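Removed: one protein chain of the complex. Kept in place: all other protein chains.
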Amino acid sequence: MVKRKYAAVAVIFGNTADRYVIQGYTEPRSFDQMLDDATKVKGLTGIELVGGWHVNDENQDRVVKLIQSKKLKIAMLIPEIWASPKWGWGTLTSSDKGIRRDAIERIKVAMDLARQTGCNQVSPWFGHDGWDYVFQADYARVWDYLIEGVAECADYLPEVRIALEYKMKEPRTHAFMSDLGKMLLLVQAVDRPNVGINLDVGHALLGYESMAECVALLDRFGHKLYHLHMNDNYRLWDDDMIPGSVHTLEFIEFFYWLDRIGYDGWLSLDVFAYRERDKIAVARESIAWLETLSAVAGRLDRKKVEAVLKSGDAMKAQRLVREAMFG
Amino acid sequence: MVKRKYAAVAVIFGNTADRYVIQGYTEPRSFDQMLDDATKVKGLTGIELVGGWHVNDENQDRVVKLIQSKKLKIAMLIPEIWASPKWGWGTLTSSDKGIRRDAIERIKVAMDLARQTGCNQVSPWFGHDGWDYVFQADYARVWDYLIEGVAECADYLPEVRIALEYKMKEPRTHAFMSDLGKMLLLVQAVDRPNVGINLDVGHALLGYESMAECVALLDRFGHKLYHLHMNDNYRLWDDDMIPGSVHTLEFIEFFYWLDRIGYDGWLSLDVFAYRERDKIAVARESIAWLETLSAVAGRLDRKKVEAVLKSGDAMKAQRLVREAMFG
Amino acid sequence: MVKRKYAAVAVIFGNTADRYVIQGYTEPRSFDQMLDDATKVKGLTGIELVGGWHVNDENQDRVVKLIQSKKLKIAMLIPEIWASPKWGWGTLTSSDKGIRRDAIERIKVAMDLARQTGCNQVSPWFGHDGWDYVFQADYARVWDYLIEGVAECADYLPEVRIALEYKMKEPRTHAFMSDLGKMLLLVQAVDRPNVGINLDVGHALLGYESMAECVALLDRFGHKLYHLHMNDNYRLWDDDMIPGSVHTLEFIEFFYWLDRIGYDGWLSLDVFAYRERDKIAVARESIAWLETLSAVAGRLDRKKVEAVLKSGDAMKAQRLVREAMFG
Partner (left out) sequence: MVKRKYAAVAVIFGNTADRYVIQGYTEPRSFDQMLDDATKVKGLTGIELVGGWHVNDENQDRVVKLIQSKKLKIAMLIPEIWASPKWGWGTLTSSDKGIRRDAIERIKVAMDLARQTGCNQVSPWFGHDGWDYVFQADYARVWDYLIEGVAECADYLPEVRIALEYKMKEPRTHAFMSDLGKMLLLVQAVDRPNVGINLDVGHALLGYESMAECVALLDRFGHKLYHLHMNDNYRLWDDDMIPGSVHTLEFIEFFYWLDRIGYDGWLSLDVFAYRERDKIAVARESIAWLETLSAVAGRLDRKKVEAVLKSGDAMKAQRLVREAMFG
């Protein structure tokens, strides 16, 4: 079993808003404060930054030094192509050539930063690329844009990995890059060695996907599991709760598959702690759950599991998990 | 058939944000601009105001005169108990007595305004009263608070109607006041003649409720349909799209039941037009759909419908609707 | 903490079919075989029978003796008002007076049997009372039938409890008796001391209800939790899987509330073990999960829980549960 590497998106330590409470539920917090908090979470060794937001050409040196001084690593650079109204009608799939161009530029800028900071990976998310109403999108045309856009980025810096993130919906009612199957299709169409997937496990749950199956298929179709966003939800919406707070057995199965494919990347906390005032507790409790459920997976006898998988006997499977959990 | 009376929440003409694009997708707009827009929508005769926000003790005279000068009516006053972080952990059901008291005061202030402006009804929505995680709420205790709180408000000004609004979730992952059944239970427990329901039809759809059934039951259990919020969605989230843009037949059935119970209140557009730049078009298109589908319902032969309802014959029912739609 | 009493619906030990494999997935099994299996499940002391199916006027003496000889108790009698095409268009809410009358008779027959066998409770489920298509039901009228029908049954034998079961859908796409709120409304409208609820926890999950909240509200509104059907699912359908196989933390919270209200009734396994050949393992594994999760709930410090509930602090709540689970 590989030792888990935990990171967090910086915003887990920030003040989060929703459409009703636009100013956010807790006090505003600076990036420096968020980093300070991060250092107080045992086991947390990486941080994700939004490029062009937390880090940009101008503050880059300062930010990198600051992060190093805290003994944190930059786990991921996220291109900012979703937080400004400019992107509201799409990025790579916009009908507006200028917007498509700008989105590609933003990804490339993040890639530059990723290379310079040694993080070497970026994770674009295309939350505005989709539609809300019928007859609002040319479903076929957009895939040309998608494939071309991702390919252009991939070719720009082949040594930087592009970990695409998908989600079925929100903020659009429907996203083009909605599920694992479509993402693997896209990855194959783009056909570049540095293009893979950032699996947000909550997005998998939201789409009635199995987190474990996603891991297995990402590995089977080209070793394309590049990164993990960790959170939890009640399956019907991207609630972004702490991982382990809703699903228990499914996380254990997920860890079993992570070990089976030998995943050694980050498990990065992507939690929206709207109402939690103690943000450090949020990260700590997240890691506590992950460590606990990962340890349960580690107690499973691999051979017994494989025999059970082969048998397809659900009651034997249940017993195995239950005993690994509670002895 | 009663002539429909259309209103709109003021924010349909405003700039709307979500958790990703906090500044909103379009340009900021003043209340006066929103009112101006409202006057440009044919058939729109009422406007809903958020008390303490659009209208308060200080600006009240000005606002009322302004609205009158535009020949609009105040359709509803909404107490502001959901847009500030203060309410984030609950209002009437907060563990904090001070917060509960403040929430009651805010409702009473809205009731005062409702009386003074002649609108005579308020619609509190308790979006923060609920929970996100297990073991976060005392599910039994909160109902004491709820019943006491609503009763106190009802007694404060018996001539002002309180139209309670429910929704299954959001912003909390779970709300106490989640569905029609619980609301009727609450209404009966409160047992005041001026307490009823503001049915947001999108919230009904989100909860796998039938809009038509909600109308029928609200009428059957004490004539408690006080007000209507109109919008549409894909059933799994409160997408707040324009009414009629997803569901067609169900809106026709809904209008049939409105007529059957003789509803003569407002149909108020509660739409979040995130990405629609032309807000006037949003309201116009909403009313166009509602008028169209209402007209279809009006073409149904009441006796034939009742015969079909009695027969339970779905194919006859389909034919009836189809022919009313397309001749 | 009250010691848990486990029962099972007899069919858990039977051969179960679905709409594709109508003959069922495993071998046909006689009622005697099912009973034999039941005796092999440690901790299982009760069995639920379908009146008019497993037990009727003619075989009653034999069946009761057989069950007694196995040292099992009859936990519940279920009136057969859902397994024959006769009921397909509704029972208590049928437009056909004869069908309504027959359904009431079937419930009364089950009540007679319940009294004679000492079980003293029946649990009618109204799966066919609902609708599939728009304009197929008179949503208001059916509530008169419902209230009258249940009241007539309640008055027939006041010493026998009627534990009504609800479910949002299936086999109809929509049921009249769909959720907890509507059931409490019905219970209050019927207003008889022997009418309460059989809470199928899977039906609660399917309806995005909280199992714990259901327990709390059933107790708060008249101590109406009469019986429990135990199973699990992925929230979107009544999958009837073994309890504990999907939801873990929510079952712990559920047990906490059972203890808090002092529930001392049955926990009855209502599982459809379609593909599980070893039916005894299904019941054993179900009870193993329930005992395990119940024990975790028992390890929670009641005072600490109440402090956490009052605080609404989700992270403290998570820690409490996690430590009760894993130390």
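Letters A, B and C mark the chains as written, and numbering starts fresh at 1 in each.
We adopt the following convention: a residue touches a chain if its C-beta (ideal position, glycine included) is under 8 Å from a C-beta of that chain, and two chains touch if they have at least 3 such contacts.
What you are looking at is a predicted structure, and each value in this text was computed from that prediction instead of being measured.
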Seminar exercise, completed: Missing chain -> touching shown chains A, B, C
Seminar exercise, completed: The listed residue (A:Ala8, A:Leu164 or A:Val305) that touches the chain absent from the view is A:Val305
Problem set entry | Contact set of chain C toward the excluded chain (per top definition) | 16-26, 82-85, 87-89, 127, 132-134, 169-171, 173, 233-234, 236-237, 239, 241, 245, 272, 274-275
Exercise. If the missing chain were put back, which residues of chain A would it touch?
Worked result: 89-90, 95, 131-140, 143, 168-169, 174, 178-185, 188, 207-210, 212-213, 216-217, 219-221, 249-250, 252-253, 256-257, 305-306, 308-314, 317-318, 320-321
Seminar exercise, completed: Per the touch rule stated above, chain B touches the missing chain via residues 208, 234-236, 242, 244-246, 248-250, 275-276, 278, 281-282, 285, 288-289, 292, 314-316, 318-319, 322, 325-326
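The working rule: only the chains that are shown with their structure count from here on.
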Exercise. Between chain A and chain C, what is the separation of their C-alpha centroids in Å?
Worked result: 40
Exercise. Roughly how many whole angstrom separate the Cα centroids of chain B and chain C?
Worked result: 35
Problem set entry | Per-residue multi-chain contacts in chain A, two or more chains | 234, 236, 245, 275
